[in-house]
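Comments concern the structure below.
Here's a slice of the assembly, chains where they normally sit.
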Amino acid sequence: MQNTNHTRWAEGKLVSFLIATLKGISQVMLIENAVTGLIILLAITTFSYSLGIIALLSAFIGTIVGVIGGANKESINQGLFGYNSVLTGLALTLFLTGPYHWIIALVGAALAALLTATMMHVMKNTGIPVLTFPFITVTWFTILASYRLEAFRLTSRFVPQDLSNWQLDIAGKINWLEGAFDGIGQIFFIEGILSGILLFIAVFVAGWKLGLYAVLGNVVALLTSYLLGGEHTLIYRGLYGYNAILAIIAVSATFNTDHRRFGLLSGIFAACLTVPFAASIATWLLPYGLPALTMPFVLSTWLFLGAKKVLPNL
Amino acid sequence: MQNTNHTRWAEGKLVSFLIATLKGISQVMLIENAVTGLIILLAITTFSYSLGIIALLSAFIGTIVGVIGGANKESINQGLFGYNSVLTGLALTLFLTGPYHWIIALVGAALAALLTATMMHVMKNTGIPVLTFPFITVTWFTILASYRLEAFRLTSRFVPQDLSNWQLDIAGKINWLEGAFDGIGQIFFIEGILSGILLFIAVFVAGWKLGLYAVLGNVVALLTSYLLGGEHTLIYRGLYGYNAILAIIAVSATFNTDHRRFGLLSGIFAACLTVPFAASIATWLLPYGLPALTMPFVLSTWLFLGAKKVLPNL
């Protein structure tokens, strides 16, 4: 083989690997689009330079695990080994502290890719996708492990609490503008209106329908959580919104390939349901001080995608 | 088409829908029999007029979800989309309070039907039935959500407790007569001897063997819980009995279609096992103040029905 030919082949490999990595970032939002991935990366980087690097490295690591492990090329190229790693890398970097926390975050990213593979296999027969369950599990396990291993140092934001001492206090004004843009930011643990706008752009780039769904999901969640009497501080910080955005995209777009009769309605219901689900999961995790992460989205989406197999009109 | 023909067709539809709804009520006891469903409805109504209405509406909603969703007709007509909705409607009406609690209960009933569909799909390959797991999950989630959302107001009966502060106190006399009839009533959250007698009649109407199994299951549970030293107040209120009744009907009758060698014995063991399972689950749920509901029945029945696939003599 000629040298230039070999260089070109290697360049081709590198480019397709980079595209898979960027798609891994976009798959966090259930979108397979390298440009979307790039804009998301930009949004994260404007919020924090180091977080941007972690996001890229994590997507990279997840994809590498797929390649070395010998996964089928289609899954790798769709970015399916990347998105759980991206979220795990970001979460552990933010949740842990100490000099080596980013190493633990990157090991966690590799582990998330491994668990993605395991769950892909276990759930294959059901035809229901893995979603972000591997990221949630790895992150929860790492936080729990920190109580027993000195090398895992937790930031002070996680406070285990007794449910018997819990008092709900929903007082406080809602800043609806913040709520509108922080919801989408919370998917990537970032805040601020600029990041939010960039993330909405990233979704619209992949398709105007997807963008509208994202807006709709956020509005639905803001209204549902306000009407059901959720804590106002959580609502305006977007903590009731990010799960709804993901759920409506998943149910009405990504996994609605055969255009069911009630496809959009199912997605809106799924988005609404993430609100009480978020409340339930937060209560359940209270004694451990764990965050709900994207678990409400996962449960609501699994519920609808599974039900569709038996109720084909949904 | 002639007008009368069309009317007859619509009448036929309505009748078959009503029968499916009543069968949905009877399926709570793993029985497919509209008359049994009607007598159960009567038993609930004698205990509380409004609960009777909720039970009927919930069965109705569950069946409607199946019809609109486009489920296969056989499942709908067997009442398989109704029974989880009935239980969820009843439980949430009783457990929640406030002016809109019955709306939440009926939404919960719809959700239970949806989750039934999801679980039917996921468990299809195992050949193990869904049982009342969807009802349990929806009810637990709703109770947990109430700690975070003001619209969900819990009655005062649920008290989260630390296991480290727990003291077992089994003192108190057992009223065996109450124990004999409250066990079957607890399946539908109702108490009293009249309701209990009506429920036993409902089962006997479906078959004398089923009736005997129900009696046997209750006796087995009363004895087991007494011998193992369960709390007497729980025993005589039937709280150790209702799971055993369901388990023996499920294992020895409903899902014992091929008449295994140890069919009855398996059912009796399954009924016994619901007692320690009820104790375990109650301990596990203590920090959240959640009720065990029919989870002991579900676990014990899954255990035996699954084991039968590998141990064909059971």
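Details
Order of writing sets the labels: A and B. Residues in every chain begin at 1.
As a working rule, a residue touches a chain if its C-beta (ideal position, glycine included) is under 8 Å from a C-beta of that chain, and two chains touch if they have at least 3 such contacts.
As the structure is a prediction and not an experimental result, all values here were calculated from the model.
Because all chains derive from one sequence, the complete complex can be expressed as a copy number, which is 3 in this file against the 2 shown.
Everything that follows uses one rule, which is that only the chains that are shown with their structure count from here on.
If you average the Cα atoms of chain A and of chain B, the two centres end up 36 Å apart. Interface residues of chain B facing chain A in the complex, by the touch rule stated above, are 65-66, 68-71, 75, 111, 114-115, 117-122, 125, 140-142, 144-145, 147-152, 159-162, 287-289. For chain A in complex with chain B, the touching residues are 125-126, 128, 162-164, 166, 168, 170, 225, 227-231, 273, 275-284, 286-287, 302-304, 306-307, 309-314.
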